[in-house]
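After this line comes subunit A, so read on.
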Amino acid sequence: MLTENPLADCILETKRLSKEFKGFAAVTDLNLQVQRGHIHALIGPNGAGKTTVFNLLTKFLTPTTGTIHFNGIDITREEPAEIALRGVIRSFQISAVFPGLTPLENVRVALQRATNTSYQFWKSDRCLKQLDDRAMALLESVGLAELSGAITGELAYGRKRALEIATTLALEPKLMLLDEPTQGMGAEDVDRITALVKQASAGRTILMVEHNLKVVETLADRITVLQRGAILAEGSYAEVSQDPQVMEAYMGSAHA
Partner candidate 1 sequence: MKSLYSSAALSASLLLTTAGFAAPPKDTISDGVVKIGVLTDMSGVYSTLGGKGTQVGVEMAVKDFGGKVLGKPIVVIGADHQNKADIASAKAREWFDNEKVDMITGLLNSGCALAVQKLGGDKKRITMNTGAASTELTNGAWTPYSIHYVYDTYALGKVTGQAVVQTGGKSWFFITADYAFGQSLEGNTSLFVKKLGGKVVGSVRHPLSSADFSSYLLQAQASGAQIIGLANAGGDTINAIKQAKEFGIGQKGQKLVGLLIFDTDIKSLGLNVAQGMQFTSGFYWDRDEATRAFAKRFFAIHKAMPTMDQAGAYSATMNYLKAIKAAGTDDPDAVMAKLKSMDISDFFAVHGKIRVDGRMVHDMYLMEVKKPSDSKGEWDLLKIVKTVSGDEAFMPLSESTCPAVKK
Partner candidate 2 sequence: MNRYLWLALLALGLLAPFAVYPVFMMKLLCFALFAAAFNLLLGYTGLLSFGHAAFFGGAAYVTGHLVKNLGLTPELGVLAGTLFAGLLGYLVGSLAIRRQGIYFAMVTLALAQIVYFLALKLPFTGGEDGLQGIPRGLLFGLIDLNRHVTVGGTPLPLALYYFIFALFCLGFGIIYRAIHSPFGQVLKAIRENEPRARSLGYKVERFKLIAFVLSSALAGMAGAMKCLVFQLASLTDVSWHTSGEVVLMTLLGGVGTVLGPAAGAFTVVTLQSQLTMVGPWITVIIGGIFVVCVLVFRRGFVGELGRLLRRSL
């Protein structure tokens, strides 16, 4: 326990966040609080609104009502890129790499953002070479160093996810939003990604959507269970997994 007052150390907070699509409420009055330093998992059955929440938090969707605060600042009206600049970096359900660039270039594009050269169309891209060392180090940390010059689009799925995490880490995010990082992976890859997420969580906050309850159990400090766009339960894995409502609505169906 880092502090007594949960709100004081809340990195992300939503108040009464809602999103409607043509009369269909995808998310309703969501009050979510993510504590600094936590790995916070968002779980729930299919269609519970997890990905919608992610899209709202990163402004890929505009909330119908409600507010989003990051580090105490209201970011409800900001653009996706502005939110990214604040240090909120997301991944996607489907792997989010740049398939035509090499893994090295993938990571470098992320590193490049901080250099303020990105609008300079008159400069040679050789000036980006100075970023190569750091990019390599990041690739190394996810075990992709020897593949740095490969064609990203042809990498195995698990490696793409690893590359995605390396790219995200390159931005030194304060808050990482991971959308199902282990989805569609074999056991071996799942273990590797789990370890990577653990490793990445040092010194930062992670909010993740995850189906694999084993991963959630291993990683998550705190869990929010969503059902039909609203919070069903919240707490540690032990607390949540004992909740009868959750057992019925989610665990039951998941284990059945």
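Picked so that all candidates are chains of the complex that A comes from, given by their letters.
One rule holds in what follows: a contact is a pair of C-beta atoms (placed from the backbone, for glycine too) under 8 Å apart; a residue touches a chain by one contact, two chains touch by 3 or more; residues count from 1.
Bear in mind the structure is a predicted one, so any value in this text is a computation, not a measurement.
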Result, touching chain for subunit A in the complex among 1 or 2: 2
Interfacial residue positions of subunit A with respect to candidate 2 in the complex: 58, 60, 79-81, 84-85, 89-92, 96-101, 105, 108-110, 112-113, 115, 117-125, 127-128, 167, 171
